[in-house]
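Only one protein chain is missing; all other protein chains are in place.
Moving on, here comes chain A:
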Amino acid sequence: MASSCSRTCLQYLLHLAHDNLDFRLPSPFWCLNSLTEEDVRSVMARSVCAKSAFELWGRGRTHSELRTSLLNYSPEKMSPYVHKESTYRINVYTFNKTLLFADRIKKIDALEYLPFEGTVSLKSPQHIFCLLEDYGTDPNNIPEHPNYVYFGRWIADGQRELIRSHSVKSRHFIGNTSMDAGLSFIMTNHAKVKENDLVFDPFVGTGSLLVACSHFGAYVCGTDIDYNTIHGKGRSSRKNQKWRGPDENIRANLRQYGTQKMYVDVMVSDASKPVWRNAALFDAIITDPPYGIRESTRKTGSHKDIAKAPDGSYADSHVPVSQAYNLSDIFADLLHFSAQHLVVGGRLVYWLPVYRPEYCEEMIPHHACLQLVSNCEQTLSSHTSRRLITMEKIKEPKVCVLDLHSCCLSTELPYHGHNAFREKYFSGLNKRSSKEDTRADVDGK
């Protein structure tokens, strides 16, 4: 961020997309100071949550206030964009209201007091401006007049197109719990993944997170305990397809988006028993660990503790009901692993399943070498949610000859560990590689 704003002390307006509402401030309009246009452009080059960014010229609670505000905006700042040789167009955007075309034209005409000297070009204007009107957030109670209006010069759009272009629907290789594209890119941004980073996912599944990271130039690797998923074998997760085809594996996913050169390796491995030498190897660790219902249940044999919902589906309940002894060790191991193998300043980003009625902030796993950066909730059902946790490594763990676990300050977790269950949960594979497909159809599909 620019530390001083001498000549370029401008205000910017970010127009945020109306999803993942729990991850951001309530309003989709966000005014920012103390930034340069370069800062704004670099944010928009990464963000999948921001639709557009504007250089804010005026604002107000009414059009009359907007007018006053615009007439107070310095003409020197306007002049590069309104002079005689310039071409421009003005768009009208209304949040939470649909406007008739004729009304849009009226609103543009009402801005005739602006000193535009150039020519309107609808097809290829040099400069695009936007009048944005905020009609509140209640779709059942839309006011006649906007609550707030803004006017600004369009600078850049965000990367929301990636959500469509990288949609899991059109991906070669998917699994039951492949992370959707939008969230994958959000996680990549939380982890501050950048070009030439080395990123690792210890529960890689079908590689959705690695796909997103590779898009921003990181080299990627992952492990998973599921042999079939890593090898791209076994039953398909697609509705009309029984078996996976030859082009279904993580490498093929990267190839689909042109990032195959970022593929380092994937391996079949148990995340609780890491195979990496003791060094700070990774710039980021990004992962969606199993919560205990839709993945891994086959490894523990019959999961008789978990009752299906009456309609036989697990759709909403991605979190095990009896989580008290399911999950403690996954996160302890993950944090411990991250403290060992992240570079200092590197980030761990992961989902933490939560039983909402009992949630409190103290439940977030902690570690002396990792600092909590953010905690964003995504509601899954009335009583379950998952939280996107971002942590940054702030120091190296102390080296201890005996048991590395005991050296770091205790990672007090709400889910009390139960070793026998943990062993069953993680290493319960009786055969190293499964040639037979013994997967139980836990999804009821």
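Note that in this section a contact is a pair of C-beta atoms (placed from the backbone, for glycine too) under 8 Å apart; a residue touches a chain by one contact, two chains touch by 3 or more; residues count from 1.
Here, contacts and distances are computed from a predicted model.
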Complex minus one chain; that chain's UniProt name from "Histidine-containing phosphotransfer protein", "Proteasome subunit beta", "Multifunctional methyltransferase subunit TRM112-like protein" or "Dynein light chain Tctex-type 1" is "Multifunctional methyltransferase subunit TRM112-like protein"
Given A:198, A:252 or A:334, the correct residue touching the omitted chain is A:198
Of A:69, A:256, A:269 or A:378, the residue that touches the missing chain is A:269
Given A:51, A:127 or A:231, the correct residue touching the omitted chain is A:231
Touching the unshown chain, chain A contributes residues 195-196, 198, 219, 221, 223, 225, 227, 230-231, 261, 264-270, 273-281, 423, 427-430, 432-433
